[in-house]
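Every protein chain but one is kept in place in this view of the complex.
After this line comes chain A, so read on.
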Amino acid sequence: MPEPSLTVAIVDPNPARAVILEEGLRGSGVQQVVVIPDTADLLRRLVEVDPDVVVIDLESPSRDLLEQLFQVSRLVERPVAMFVDQSDAAMMQAAVDAGISAYVVDGLKSDRVKSIIDVAILRFNAFARLQRELHEAKNELADRKIIERAKGLLMRAKNLSEEEAYGLLRRKAMNEKRKLVEIARALVTSAELLG
């Protein structure tokens, strides 16, 4: 018997992450995936979409509103639980660690929901990794610029070659057991202060 099609709603203030998750869910065979921005219009959209599973950012302030909707509203008739299989503590822990919460209507087959949550966890973690890498790359670039400026200052002030200036910075860093970029930043800051 073919499985009835399932609707998953993604509520995420971060459109880039929502797209990554949407694509992942479609790839795993979920036909209906609806991305709903986390805005004042959220409730009306959710009622319209009437999803079987809602995946939402764990940190979203809208979660309190969602829970009230699920608890008391006459708009949603089907009971809702967070995740489907409460015995699977490891999966829930992984979801919380990844920053995901998911609400699931009662009666859905547990393996179906597990696969959806699995995809969500993978995609959220992948997105977090991408962001971290981007952040690190930006920092690295900024560090390199600072070191370049410090080298330039030394070359002019002490009439050194580029290599000598770099060597001087490195020795100072090693002697003081500090990072090279910290020495460079201190030098640039001092130069700025002294004008």
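Criterion: a contact is a pair of C-beta atoms (placed from the backbone, for glycine too) under 8 Å apart; a residue touches a chain by one contact, two chains touch by 3 or more; residues count from 1.
Methods note: contacts and distances are computed from a predicted model.
When the unshown chain is looked up in UniProt, the name that turns up among "Inner membrane protein YgaZ", "ABC transporter substrate-binding protein", "ATP-dependent DNA helicase RecQ" or "Metallophosphoesterase" is "ABC transporter substrate-binding protein".
When you scan A:R17, A:R63 or A:K151 for touch with the missing chain, the hit is A:R63.
Where chain A meets the omitted chain, the residues involved are 40, 43, 58-68, 70-72, 80-82, 86, 89, 92-93, 96-97, 101, 103.
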